[in-house]
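Structure record follows, encoded as structure tokens.
One protein chain omitted, others in place.
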Amino acid sequence: MTTLAALEGMDRLSSGDVLVAQNVAFAIMAITMVAAALRMVTTRNVVHAALYLVIVLAGVAGLFILLGAEFLGVTQVMVYIGAIVVLFLFGIMLTKGSFGEDDGVTGERRLMAGLVGLLVFGVMAAALVESFADAEISRSGPSTTADIADSIFSAYIVPFEAVSVLLLAALIGAIVVARKD
Amino acid sequence: MSGVLTLAVELAWWQQTGIRAVLGLVAVLLPAGTLVYLFLFKMMSFMQSRLGPMEAGPYGSLQLLAEVGKFLQKEDIIPEKADRIVFKAAPFVVLISTFLLVIVIPAGPDAWFIDVDTGIFLALAVSSISVIGILMAGWASSSKYSLLGALRAAGQLVAYELPLVLAVIGVVIQAGTLNVQGIVMAQATGEIFGWGGIGNPFILTQFLGFAIFLIAVQAELTQPPFDMPVAESELVTGYLTEYSGLRFLLFFIGEFATAAIFAALASTLFLGGWYVPGIDPTSDLFNVIGPVILLSKVILVSFLIFWFRFTYPRFREDQLQQLAWKVLIPLSLANIVVTGVLKVVF
Amino acid sequence: MLLNQFLLLSAVLFSIGVYGVLARRNGVLVLMSIELILNAVNINLVAFAAFRATVGGEVFALFVIAVAAAEVGVGLAMVLLLYRSSRTIDLTTVDRLRG
Partner (left out) sequence: MTAVDDPRRLAYIAGQASDARVNLEIETEGMTLNIGPQHPATHGTLRIVVKLDGERVMRAEPIMGYMHRGYEKLAEVRTYPQVTSLVNRIDWLGSFANEVPFILAAEQIMGVEAPPRAQWIRTLLFELSRIANVVLFLGDMGVQLGAVTPVFFAFRDREFVLNQIEAVTGGRFHPNFDRIGGLKDDIPKGWTEETKGVLGRIRTFCDEMEDLVTGNEIFQARTRGIGVIPADVGLAYGLSGANIRASGVDWDLRRDGGIGLVHDKLDWKVWTHPDGDSFARYWVRLQEVREACNMVEQLLDGIPSGPIMAKVPRIIKVPPGEAYVETENPLGVMGYYVVSKGDLVPYRVKIRSASFNNISITPWLLEGTYVPDVVSILASLYFILGDIDR
């Protein structure tokens, strides 16, 4: 049984109630994520930025579960929160001397960057609204871990192997780059 | 537990949620309290030829309440240069990890909080959230001992996450599922060379995995011999140094509740969880006695954990990393390969 | 649930990430903003996977997560190297190779 099915089954909610619950959950997560993301790119404290990033990442994991991609949501928690953010925090704390506060954002850069950001968003939003006006997500059931495994090891076996090699290369690369001599 | 509830009476969604929340609290606090009293207070004292707490209640059994009362009364001191919000939030982040962990563990065929496809994977994933809390605590305290402790803790937890996960993979291969309930069932209905008398607890076939899992758990819990992050003779108490009162209590509960939950995970993965041989695993009886059986297995496993805790001196940081990378990870990889091959062959 | 809910949220996060990459000068903060962008992409992938009721999108999101892990590892190593050689991680100073 998966989370969605469990929600429906054990709580005996009608499908309409589930939809409302899903939308409420989405709204809460979306607002939190956008607020945290904004704070992340504006805060001057690097550690705070990393912690805001945690909130965004947890929200993304929540969205994955909401979309029925349970395995992916758990992977998100494990890899992003358990490893990547820890790596960020580790790096920041080890070299706090210059990582402490970031006050080097000049007014001009911020203005330009803001304009670019708004432009990107505007173009994308227009395109999205145009293309997928009322498209509903009507998935019959959530994807299971077995489905994902099946497609990784059949249709996507080549990218999977490529990613394995990439990870190994990145491992060696990071060691070589960060070594002291 | 909702499975039981749906069998008995129809309850509204909010009623079920309320009951589940209360049961979750119980599931976290009861084993944690049991472990603290049984092992930290009594077993440790007996091993050190003293009596331990004797005043509060018969054999000091109410000492726990006294301790909680003491912590609640203490002043919640926040260092002047601390990052106040992060400092305050850190213990809760650790507790979130603990509470998320407990929900995947089943205590009977229908007694579960959530029964998800990715059960054990979810447990291992949320257990890594506590690292964030520890790093927050160490950084926000703005004390060098705290920071050193937090960095040590993070390095250690990340390093031992790997053998922990790899040790579980052997079990997952054998059971053929990530679902925790499925793993229990696989052990309950399994057979040893065609003989199904006691099922097939995976400790028999995955003994190496069990040993690696226990060692990794010891490290994840930052208990001796892996307690460098809180080493009192070196770093005072590491990331806990600046905490007092309620917030320290939260960390403390988090530590022992996590110990209990990891012990429960170990007994679920390797010792058959809520199942005992001799009773039909689908029988409703297990919904009642399952939690008791699980608790006694938890106590059995944590006896091992705490035995090591009270006996061994601690490693040094580099020795710990060597143990993880040069011994545990190769061993667990070999275990996975052998398990996989045997699974295909048989 | 509408597909556009997810796509628009993803667009917002993507744009915030773009702003972060452009406005920040601290190497670590730039890396974090890149993570934000990648996550926005992941939301897209998974939303489309749910929309089309296939798992292809999810598999690609998994690959993205793996690549992101590799990227952060190498990126942070480079930032540390930069810090060690020039005592700063201000990315605007990394133009000494020019001319």
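For clarity, chains are labelled A, B and C in written order, and residue numbers in each chain start from 1.
Definition applied: a residue touches a chain if its C-beta (ideal position, glycine included) is under 8 Å from a C-beta of that chain, and two chains touch if they have at least 3 such contacts.
Keep in mind the model is a prediction, meaning the values are calculated, not measured.
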Which residue of B:Ala21, B:Met47, B:Ile85 or B:Val327 touches the chain not shown here: B:Met47
From B:Lys70, B:Arg84 or B:Lys144, residue that would touch the chain that is not displayed: B:Lys144
Contact partner of the left-out chain, one of B:Leu64, B:Met228 or B:Leu331: B:Met228
Missing-chain contacts mapped onto chain B: 44, 47-50, 81, 142-145, 147-148, 224-225, 227-228, 231-236, 310-319
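In the analysis below, only the chains that are shown with their structure count from here on.
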Distance between the centres, which are taken as Cα means, of chain C and chain B, whole angstrom: 33
Chain centre separation (chain A, chain B; CA means) in Å: 27
Overlap residues in chain A, where contacts from two or more other chains coincide: 71, 75, 83
Chain B - residues contacting chain A, complex: 2-3, 6, 10, 13, 16, 83, 86, 114-118, 121-122, 124-126, 128-129, 131-132, 135-136, 138-139, 147, 150-151, 154-155, 158, 161, 178
In the complex with chain A, residue positions of chain C that touch it: 1-9, 11-26, 28-29, 31-33, 35-36, 39, 42-43, 46-47, 49-51, 53, 55-56, 58-63, 65-74, 76-81, 83-84, 87-90, 92
Chain B contact footprint on chain A (complex, rising order): 1-3, 6, 10-13, 45, 47-48, 51, 54, 70-71, 74-75, 77-78, 81-83, 85-86, 89-90, 93-94, 144-145
